[in-house]
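Below is one structure, written out as structure tokens, with a few remarks after it.
All protein chains but one are shown at their positions in the complex.
Up next is subunit A:
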Amino acid sequence: MEKFSAHIGTAVPLRRSNVDTDQIIPAVFLKRVTRTGFEDGLFSAWREDPEFVLNNPAYAGATVLVAGPEFGTGSSREHAVWALLDYGFRVVISPRYGDIFRGNSLKQGLLTVELPQEAVEQLWDRVEADPAMAVEIDLVAREVRCAGLVWPFALDDFSRWRLLEGLDDIGLTLRHADSISAFETTRPSFGVVVN
């Protein structure tokens, strides 16, 4: 995973709530066995509508997605995170996320920031008024800043540290290899074994 400490970019206002993972990337794109190239699947049904916000040239090149509450609910498909990253997004801002999506995003280095609904609405208004406005997301200070406004956001220390250092989870866990082996000797004898 790439290190993430701060990001400055322009934003897209996605004025929708309950943007589920089936909308972020429909199931037909999940048949692939590779890890890259999912940008074509991102919001693919909605992108057929010329009025859809991602089709608005004013927001071309934006790297921050600002969405309504319950973003990323639904399936566990990490493809949703890959699609957002492959398309060029580095940060999503929403009042609330689906849990599995949030976990997946933080593992992949897509920063999912939680801001209150009022902040999201202010961001929507400002970005719509000025699509070229820069939005700054500072992970060190845990703040979102734009046009002189500052919103602090919460992120647990462990997730933040992993993002800042760009750490690989499996490597982190393998520090505990001895504990894993020790634990395995204590498992009950009636436990399921499939082979």
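Definition applied: contacts are C-beta pairs under 8 Å (C-beta built on N, C-alpha and C of every residue); 3 or more make two chains touch, one makes a residue touch a chain; residues count from 1.
In the analysis below, contacts and distances are computed from a predicted model.
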item	value
"non-specific serine/threonine protein kinase", "Aspartyl/glutamyl-tRNA(Asn/Gln) amidotransferase subunit B", "3-isopropylmalate dehydratase large subunit" or "Cytochrome c oxidase subunit 2" - which is the UniProt name of the missing chain	"3-isopropylmalate dehydratase large subunit"
From A:Val33, A:Ala129 or A:Ala154, residue that would touch the chain that is not displayed	A:Val33
Touch residues of subunit A, complete complex, unshown partner	15-18, 20, 22-23, 26-28, 30-35, 45, 68-70, 73-79, 81, 96, 98-100, 103-104, 107-108, 117, 156-158, 169-170, 172-174, 176, 179-180, 183-184, 187-195
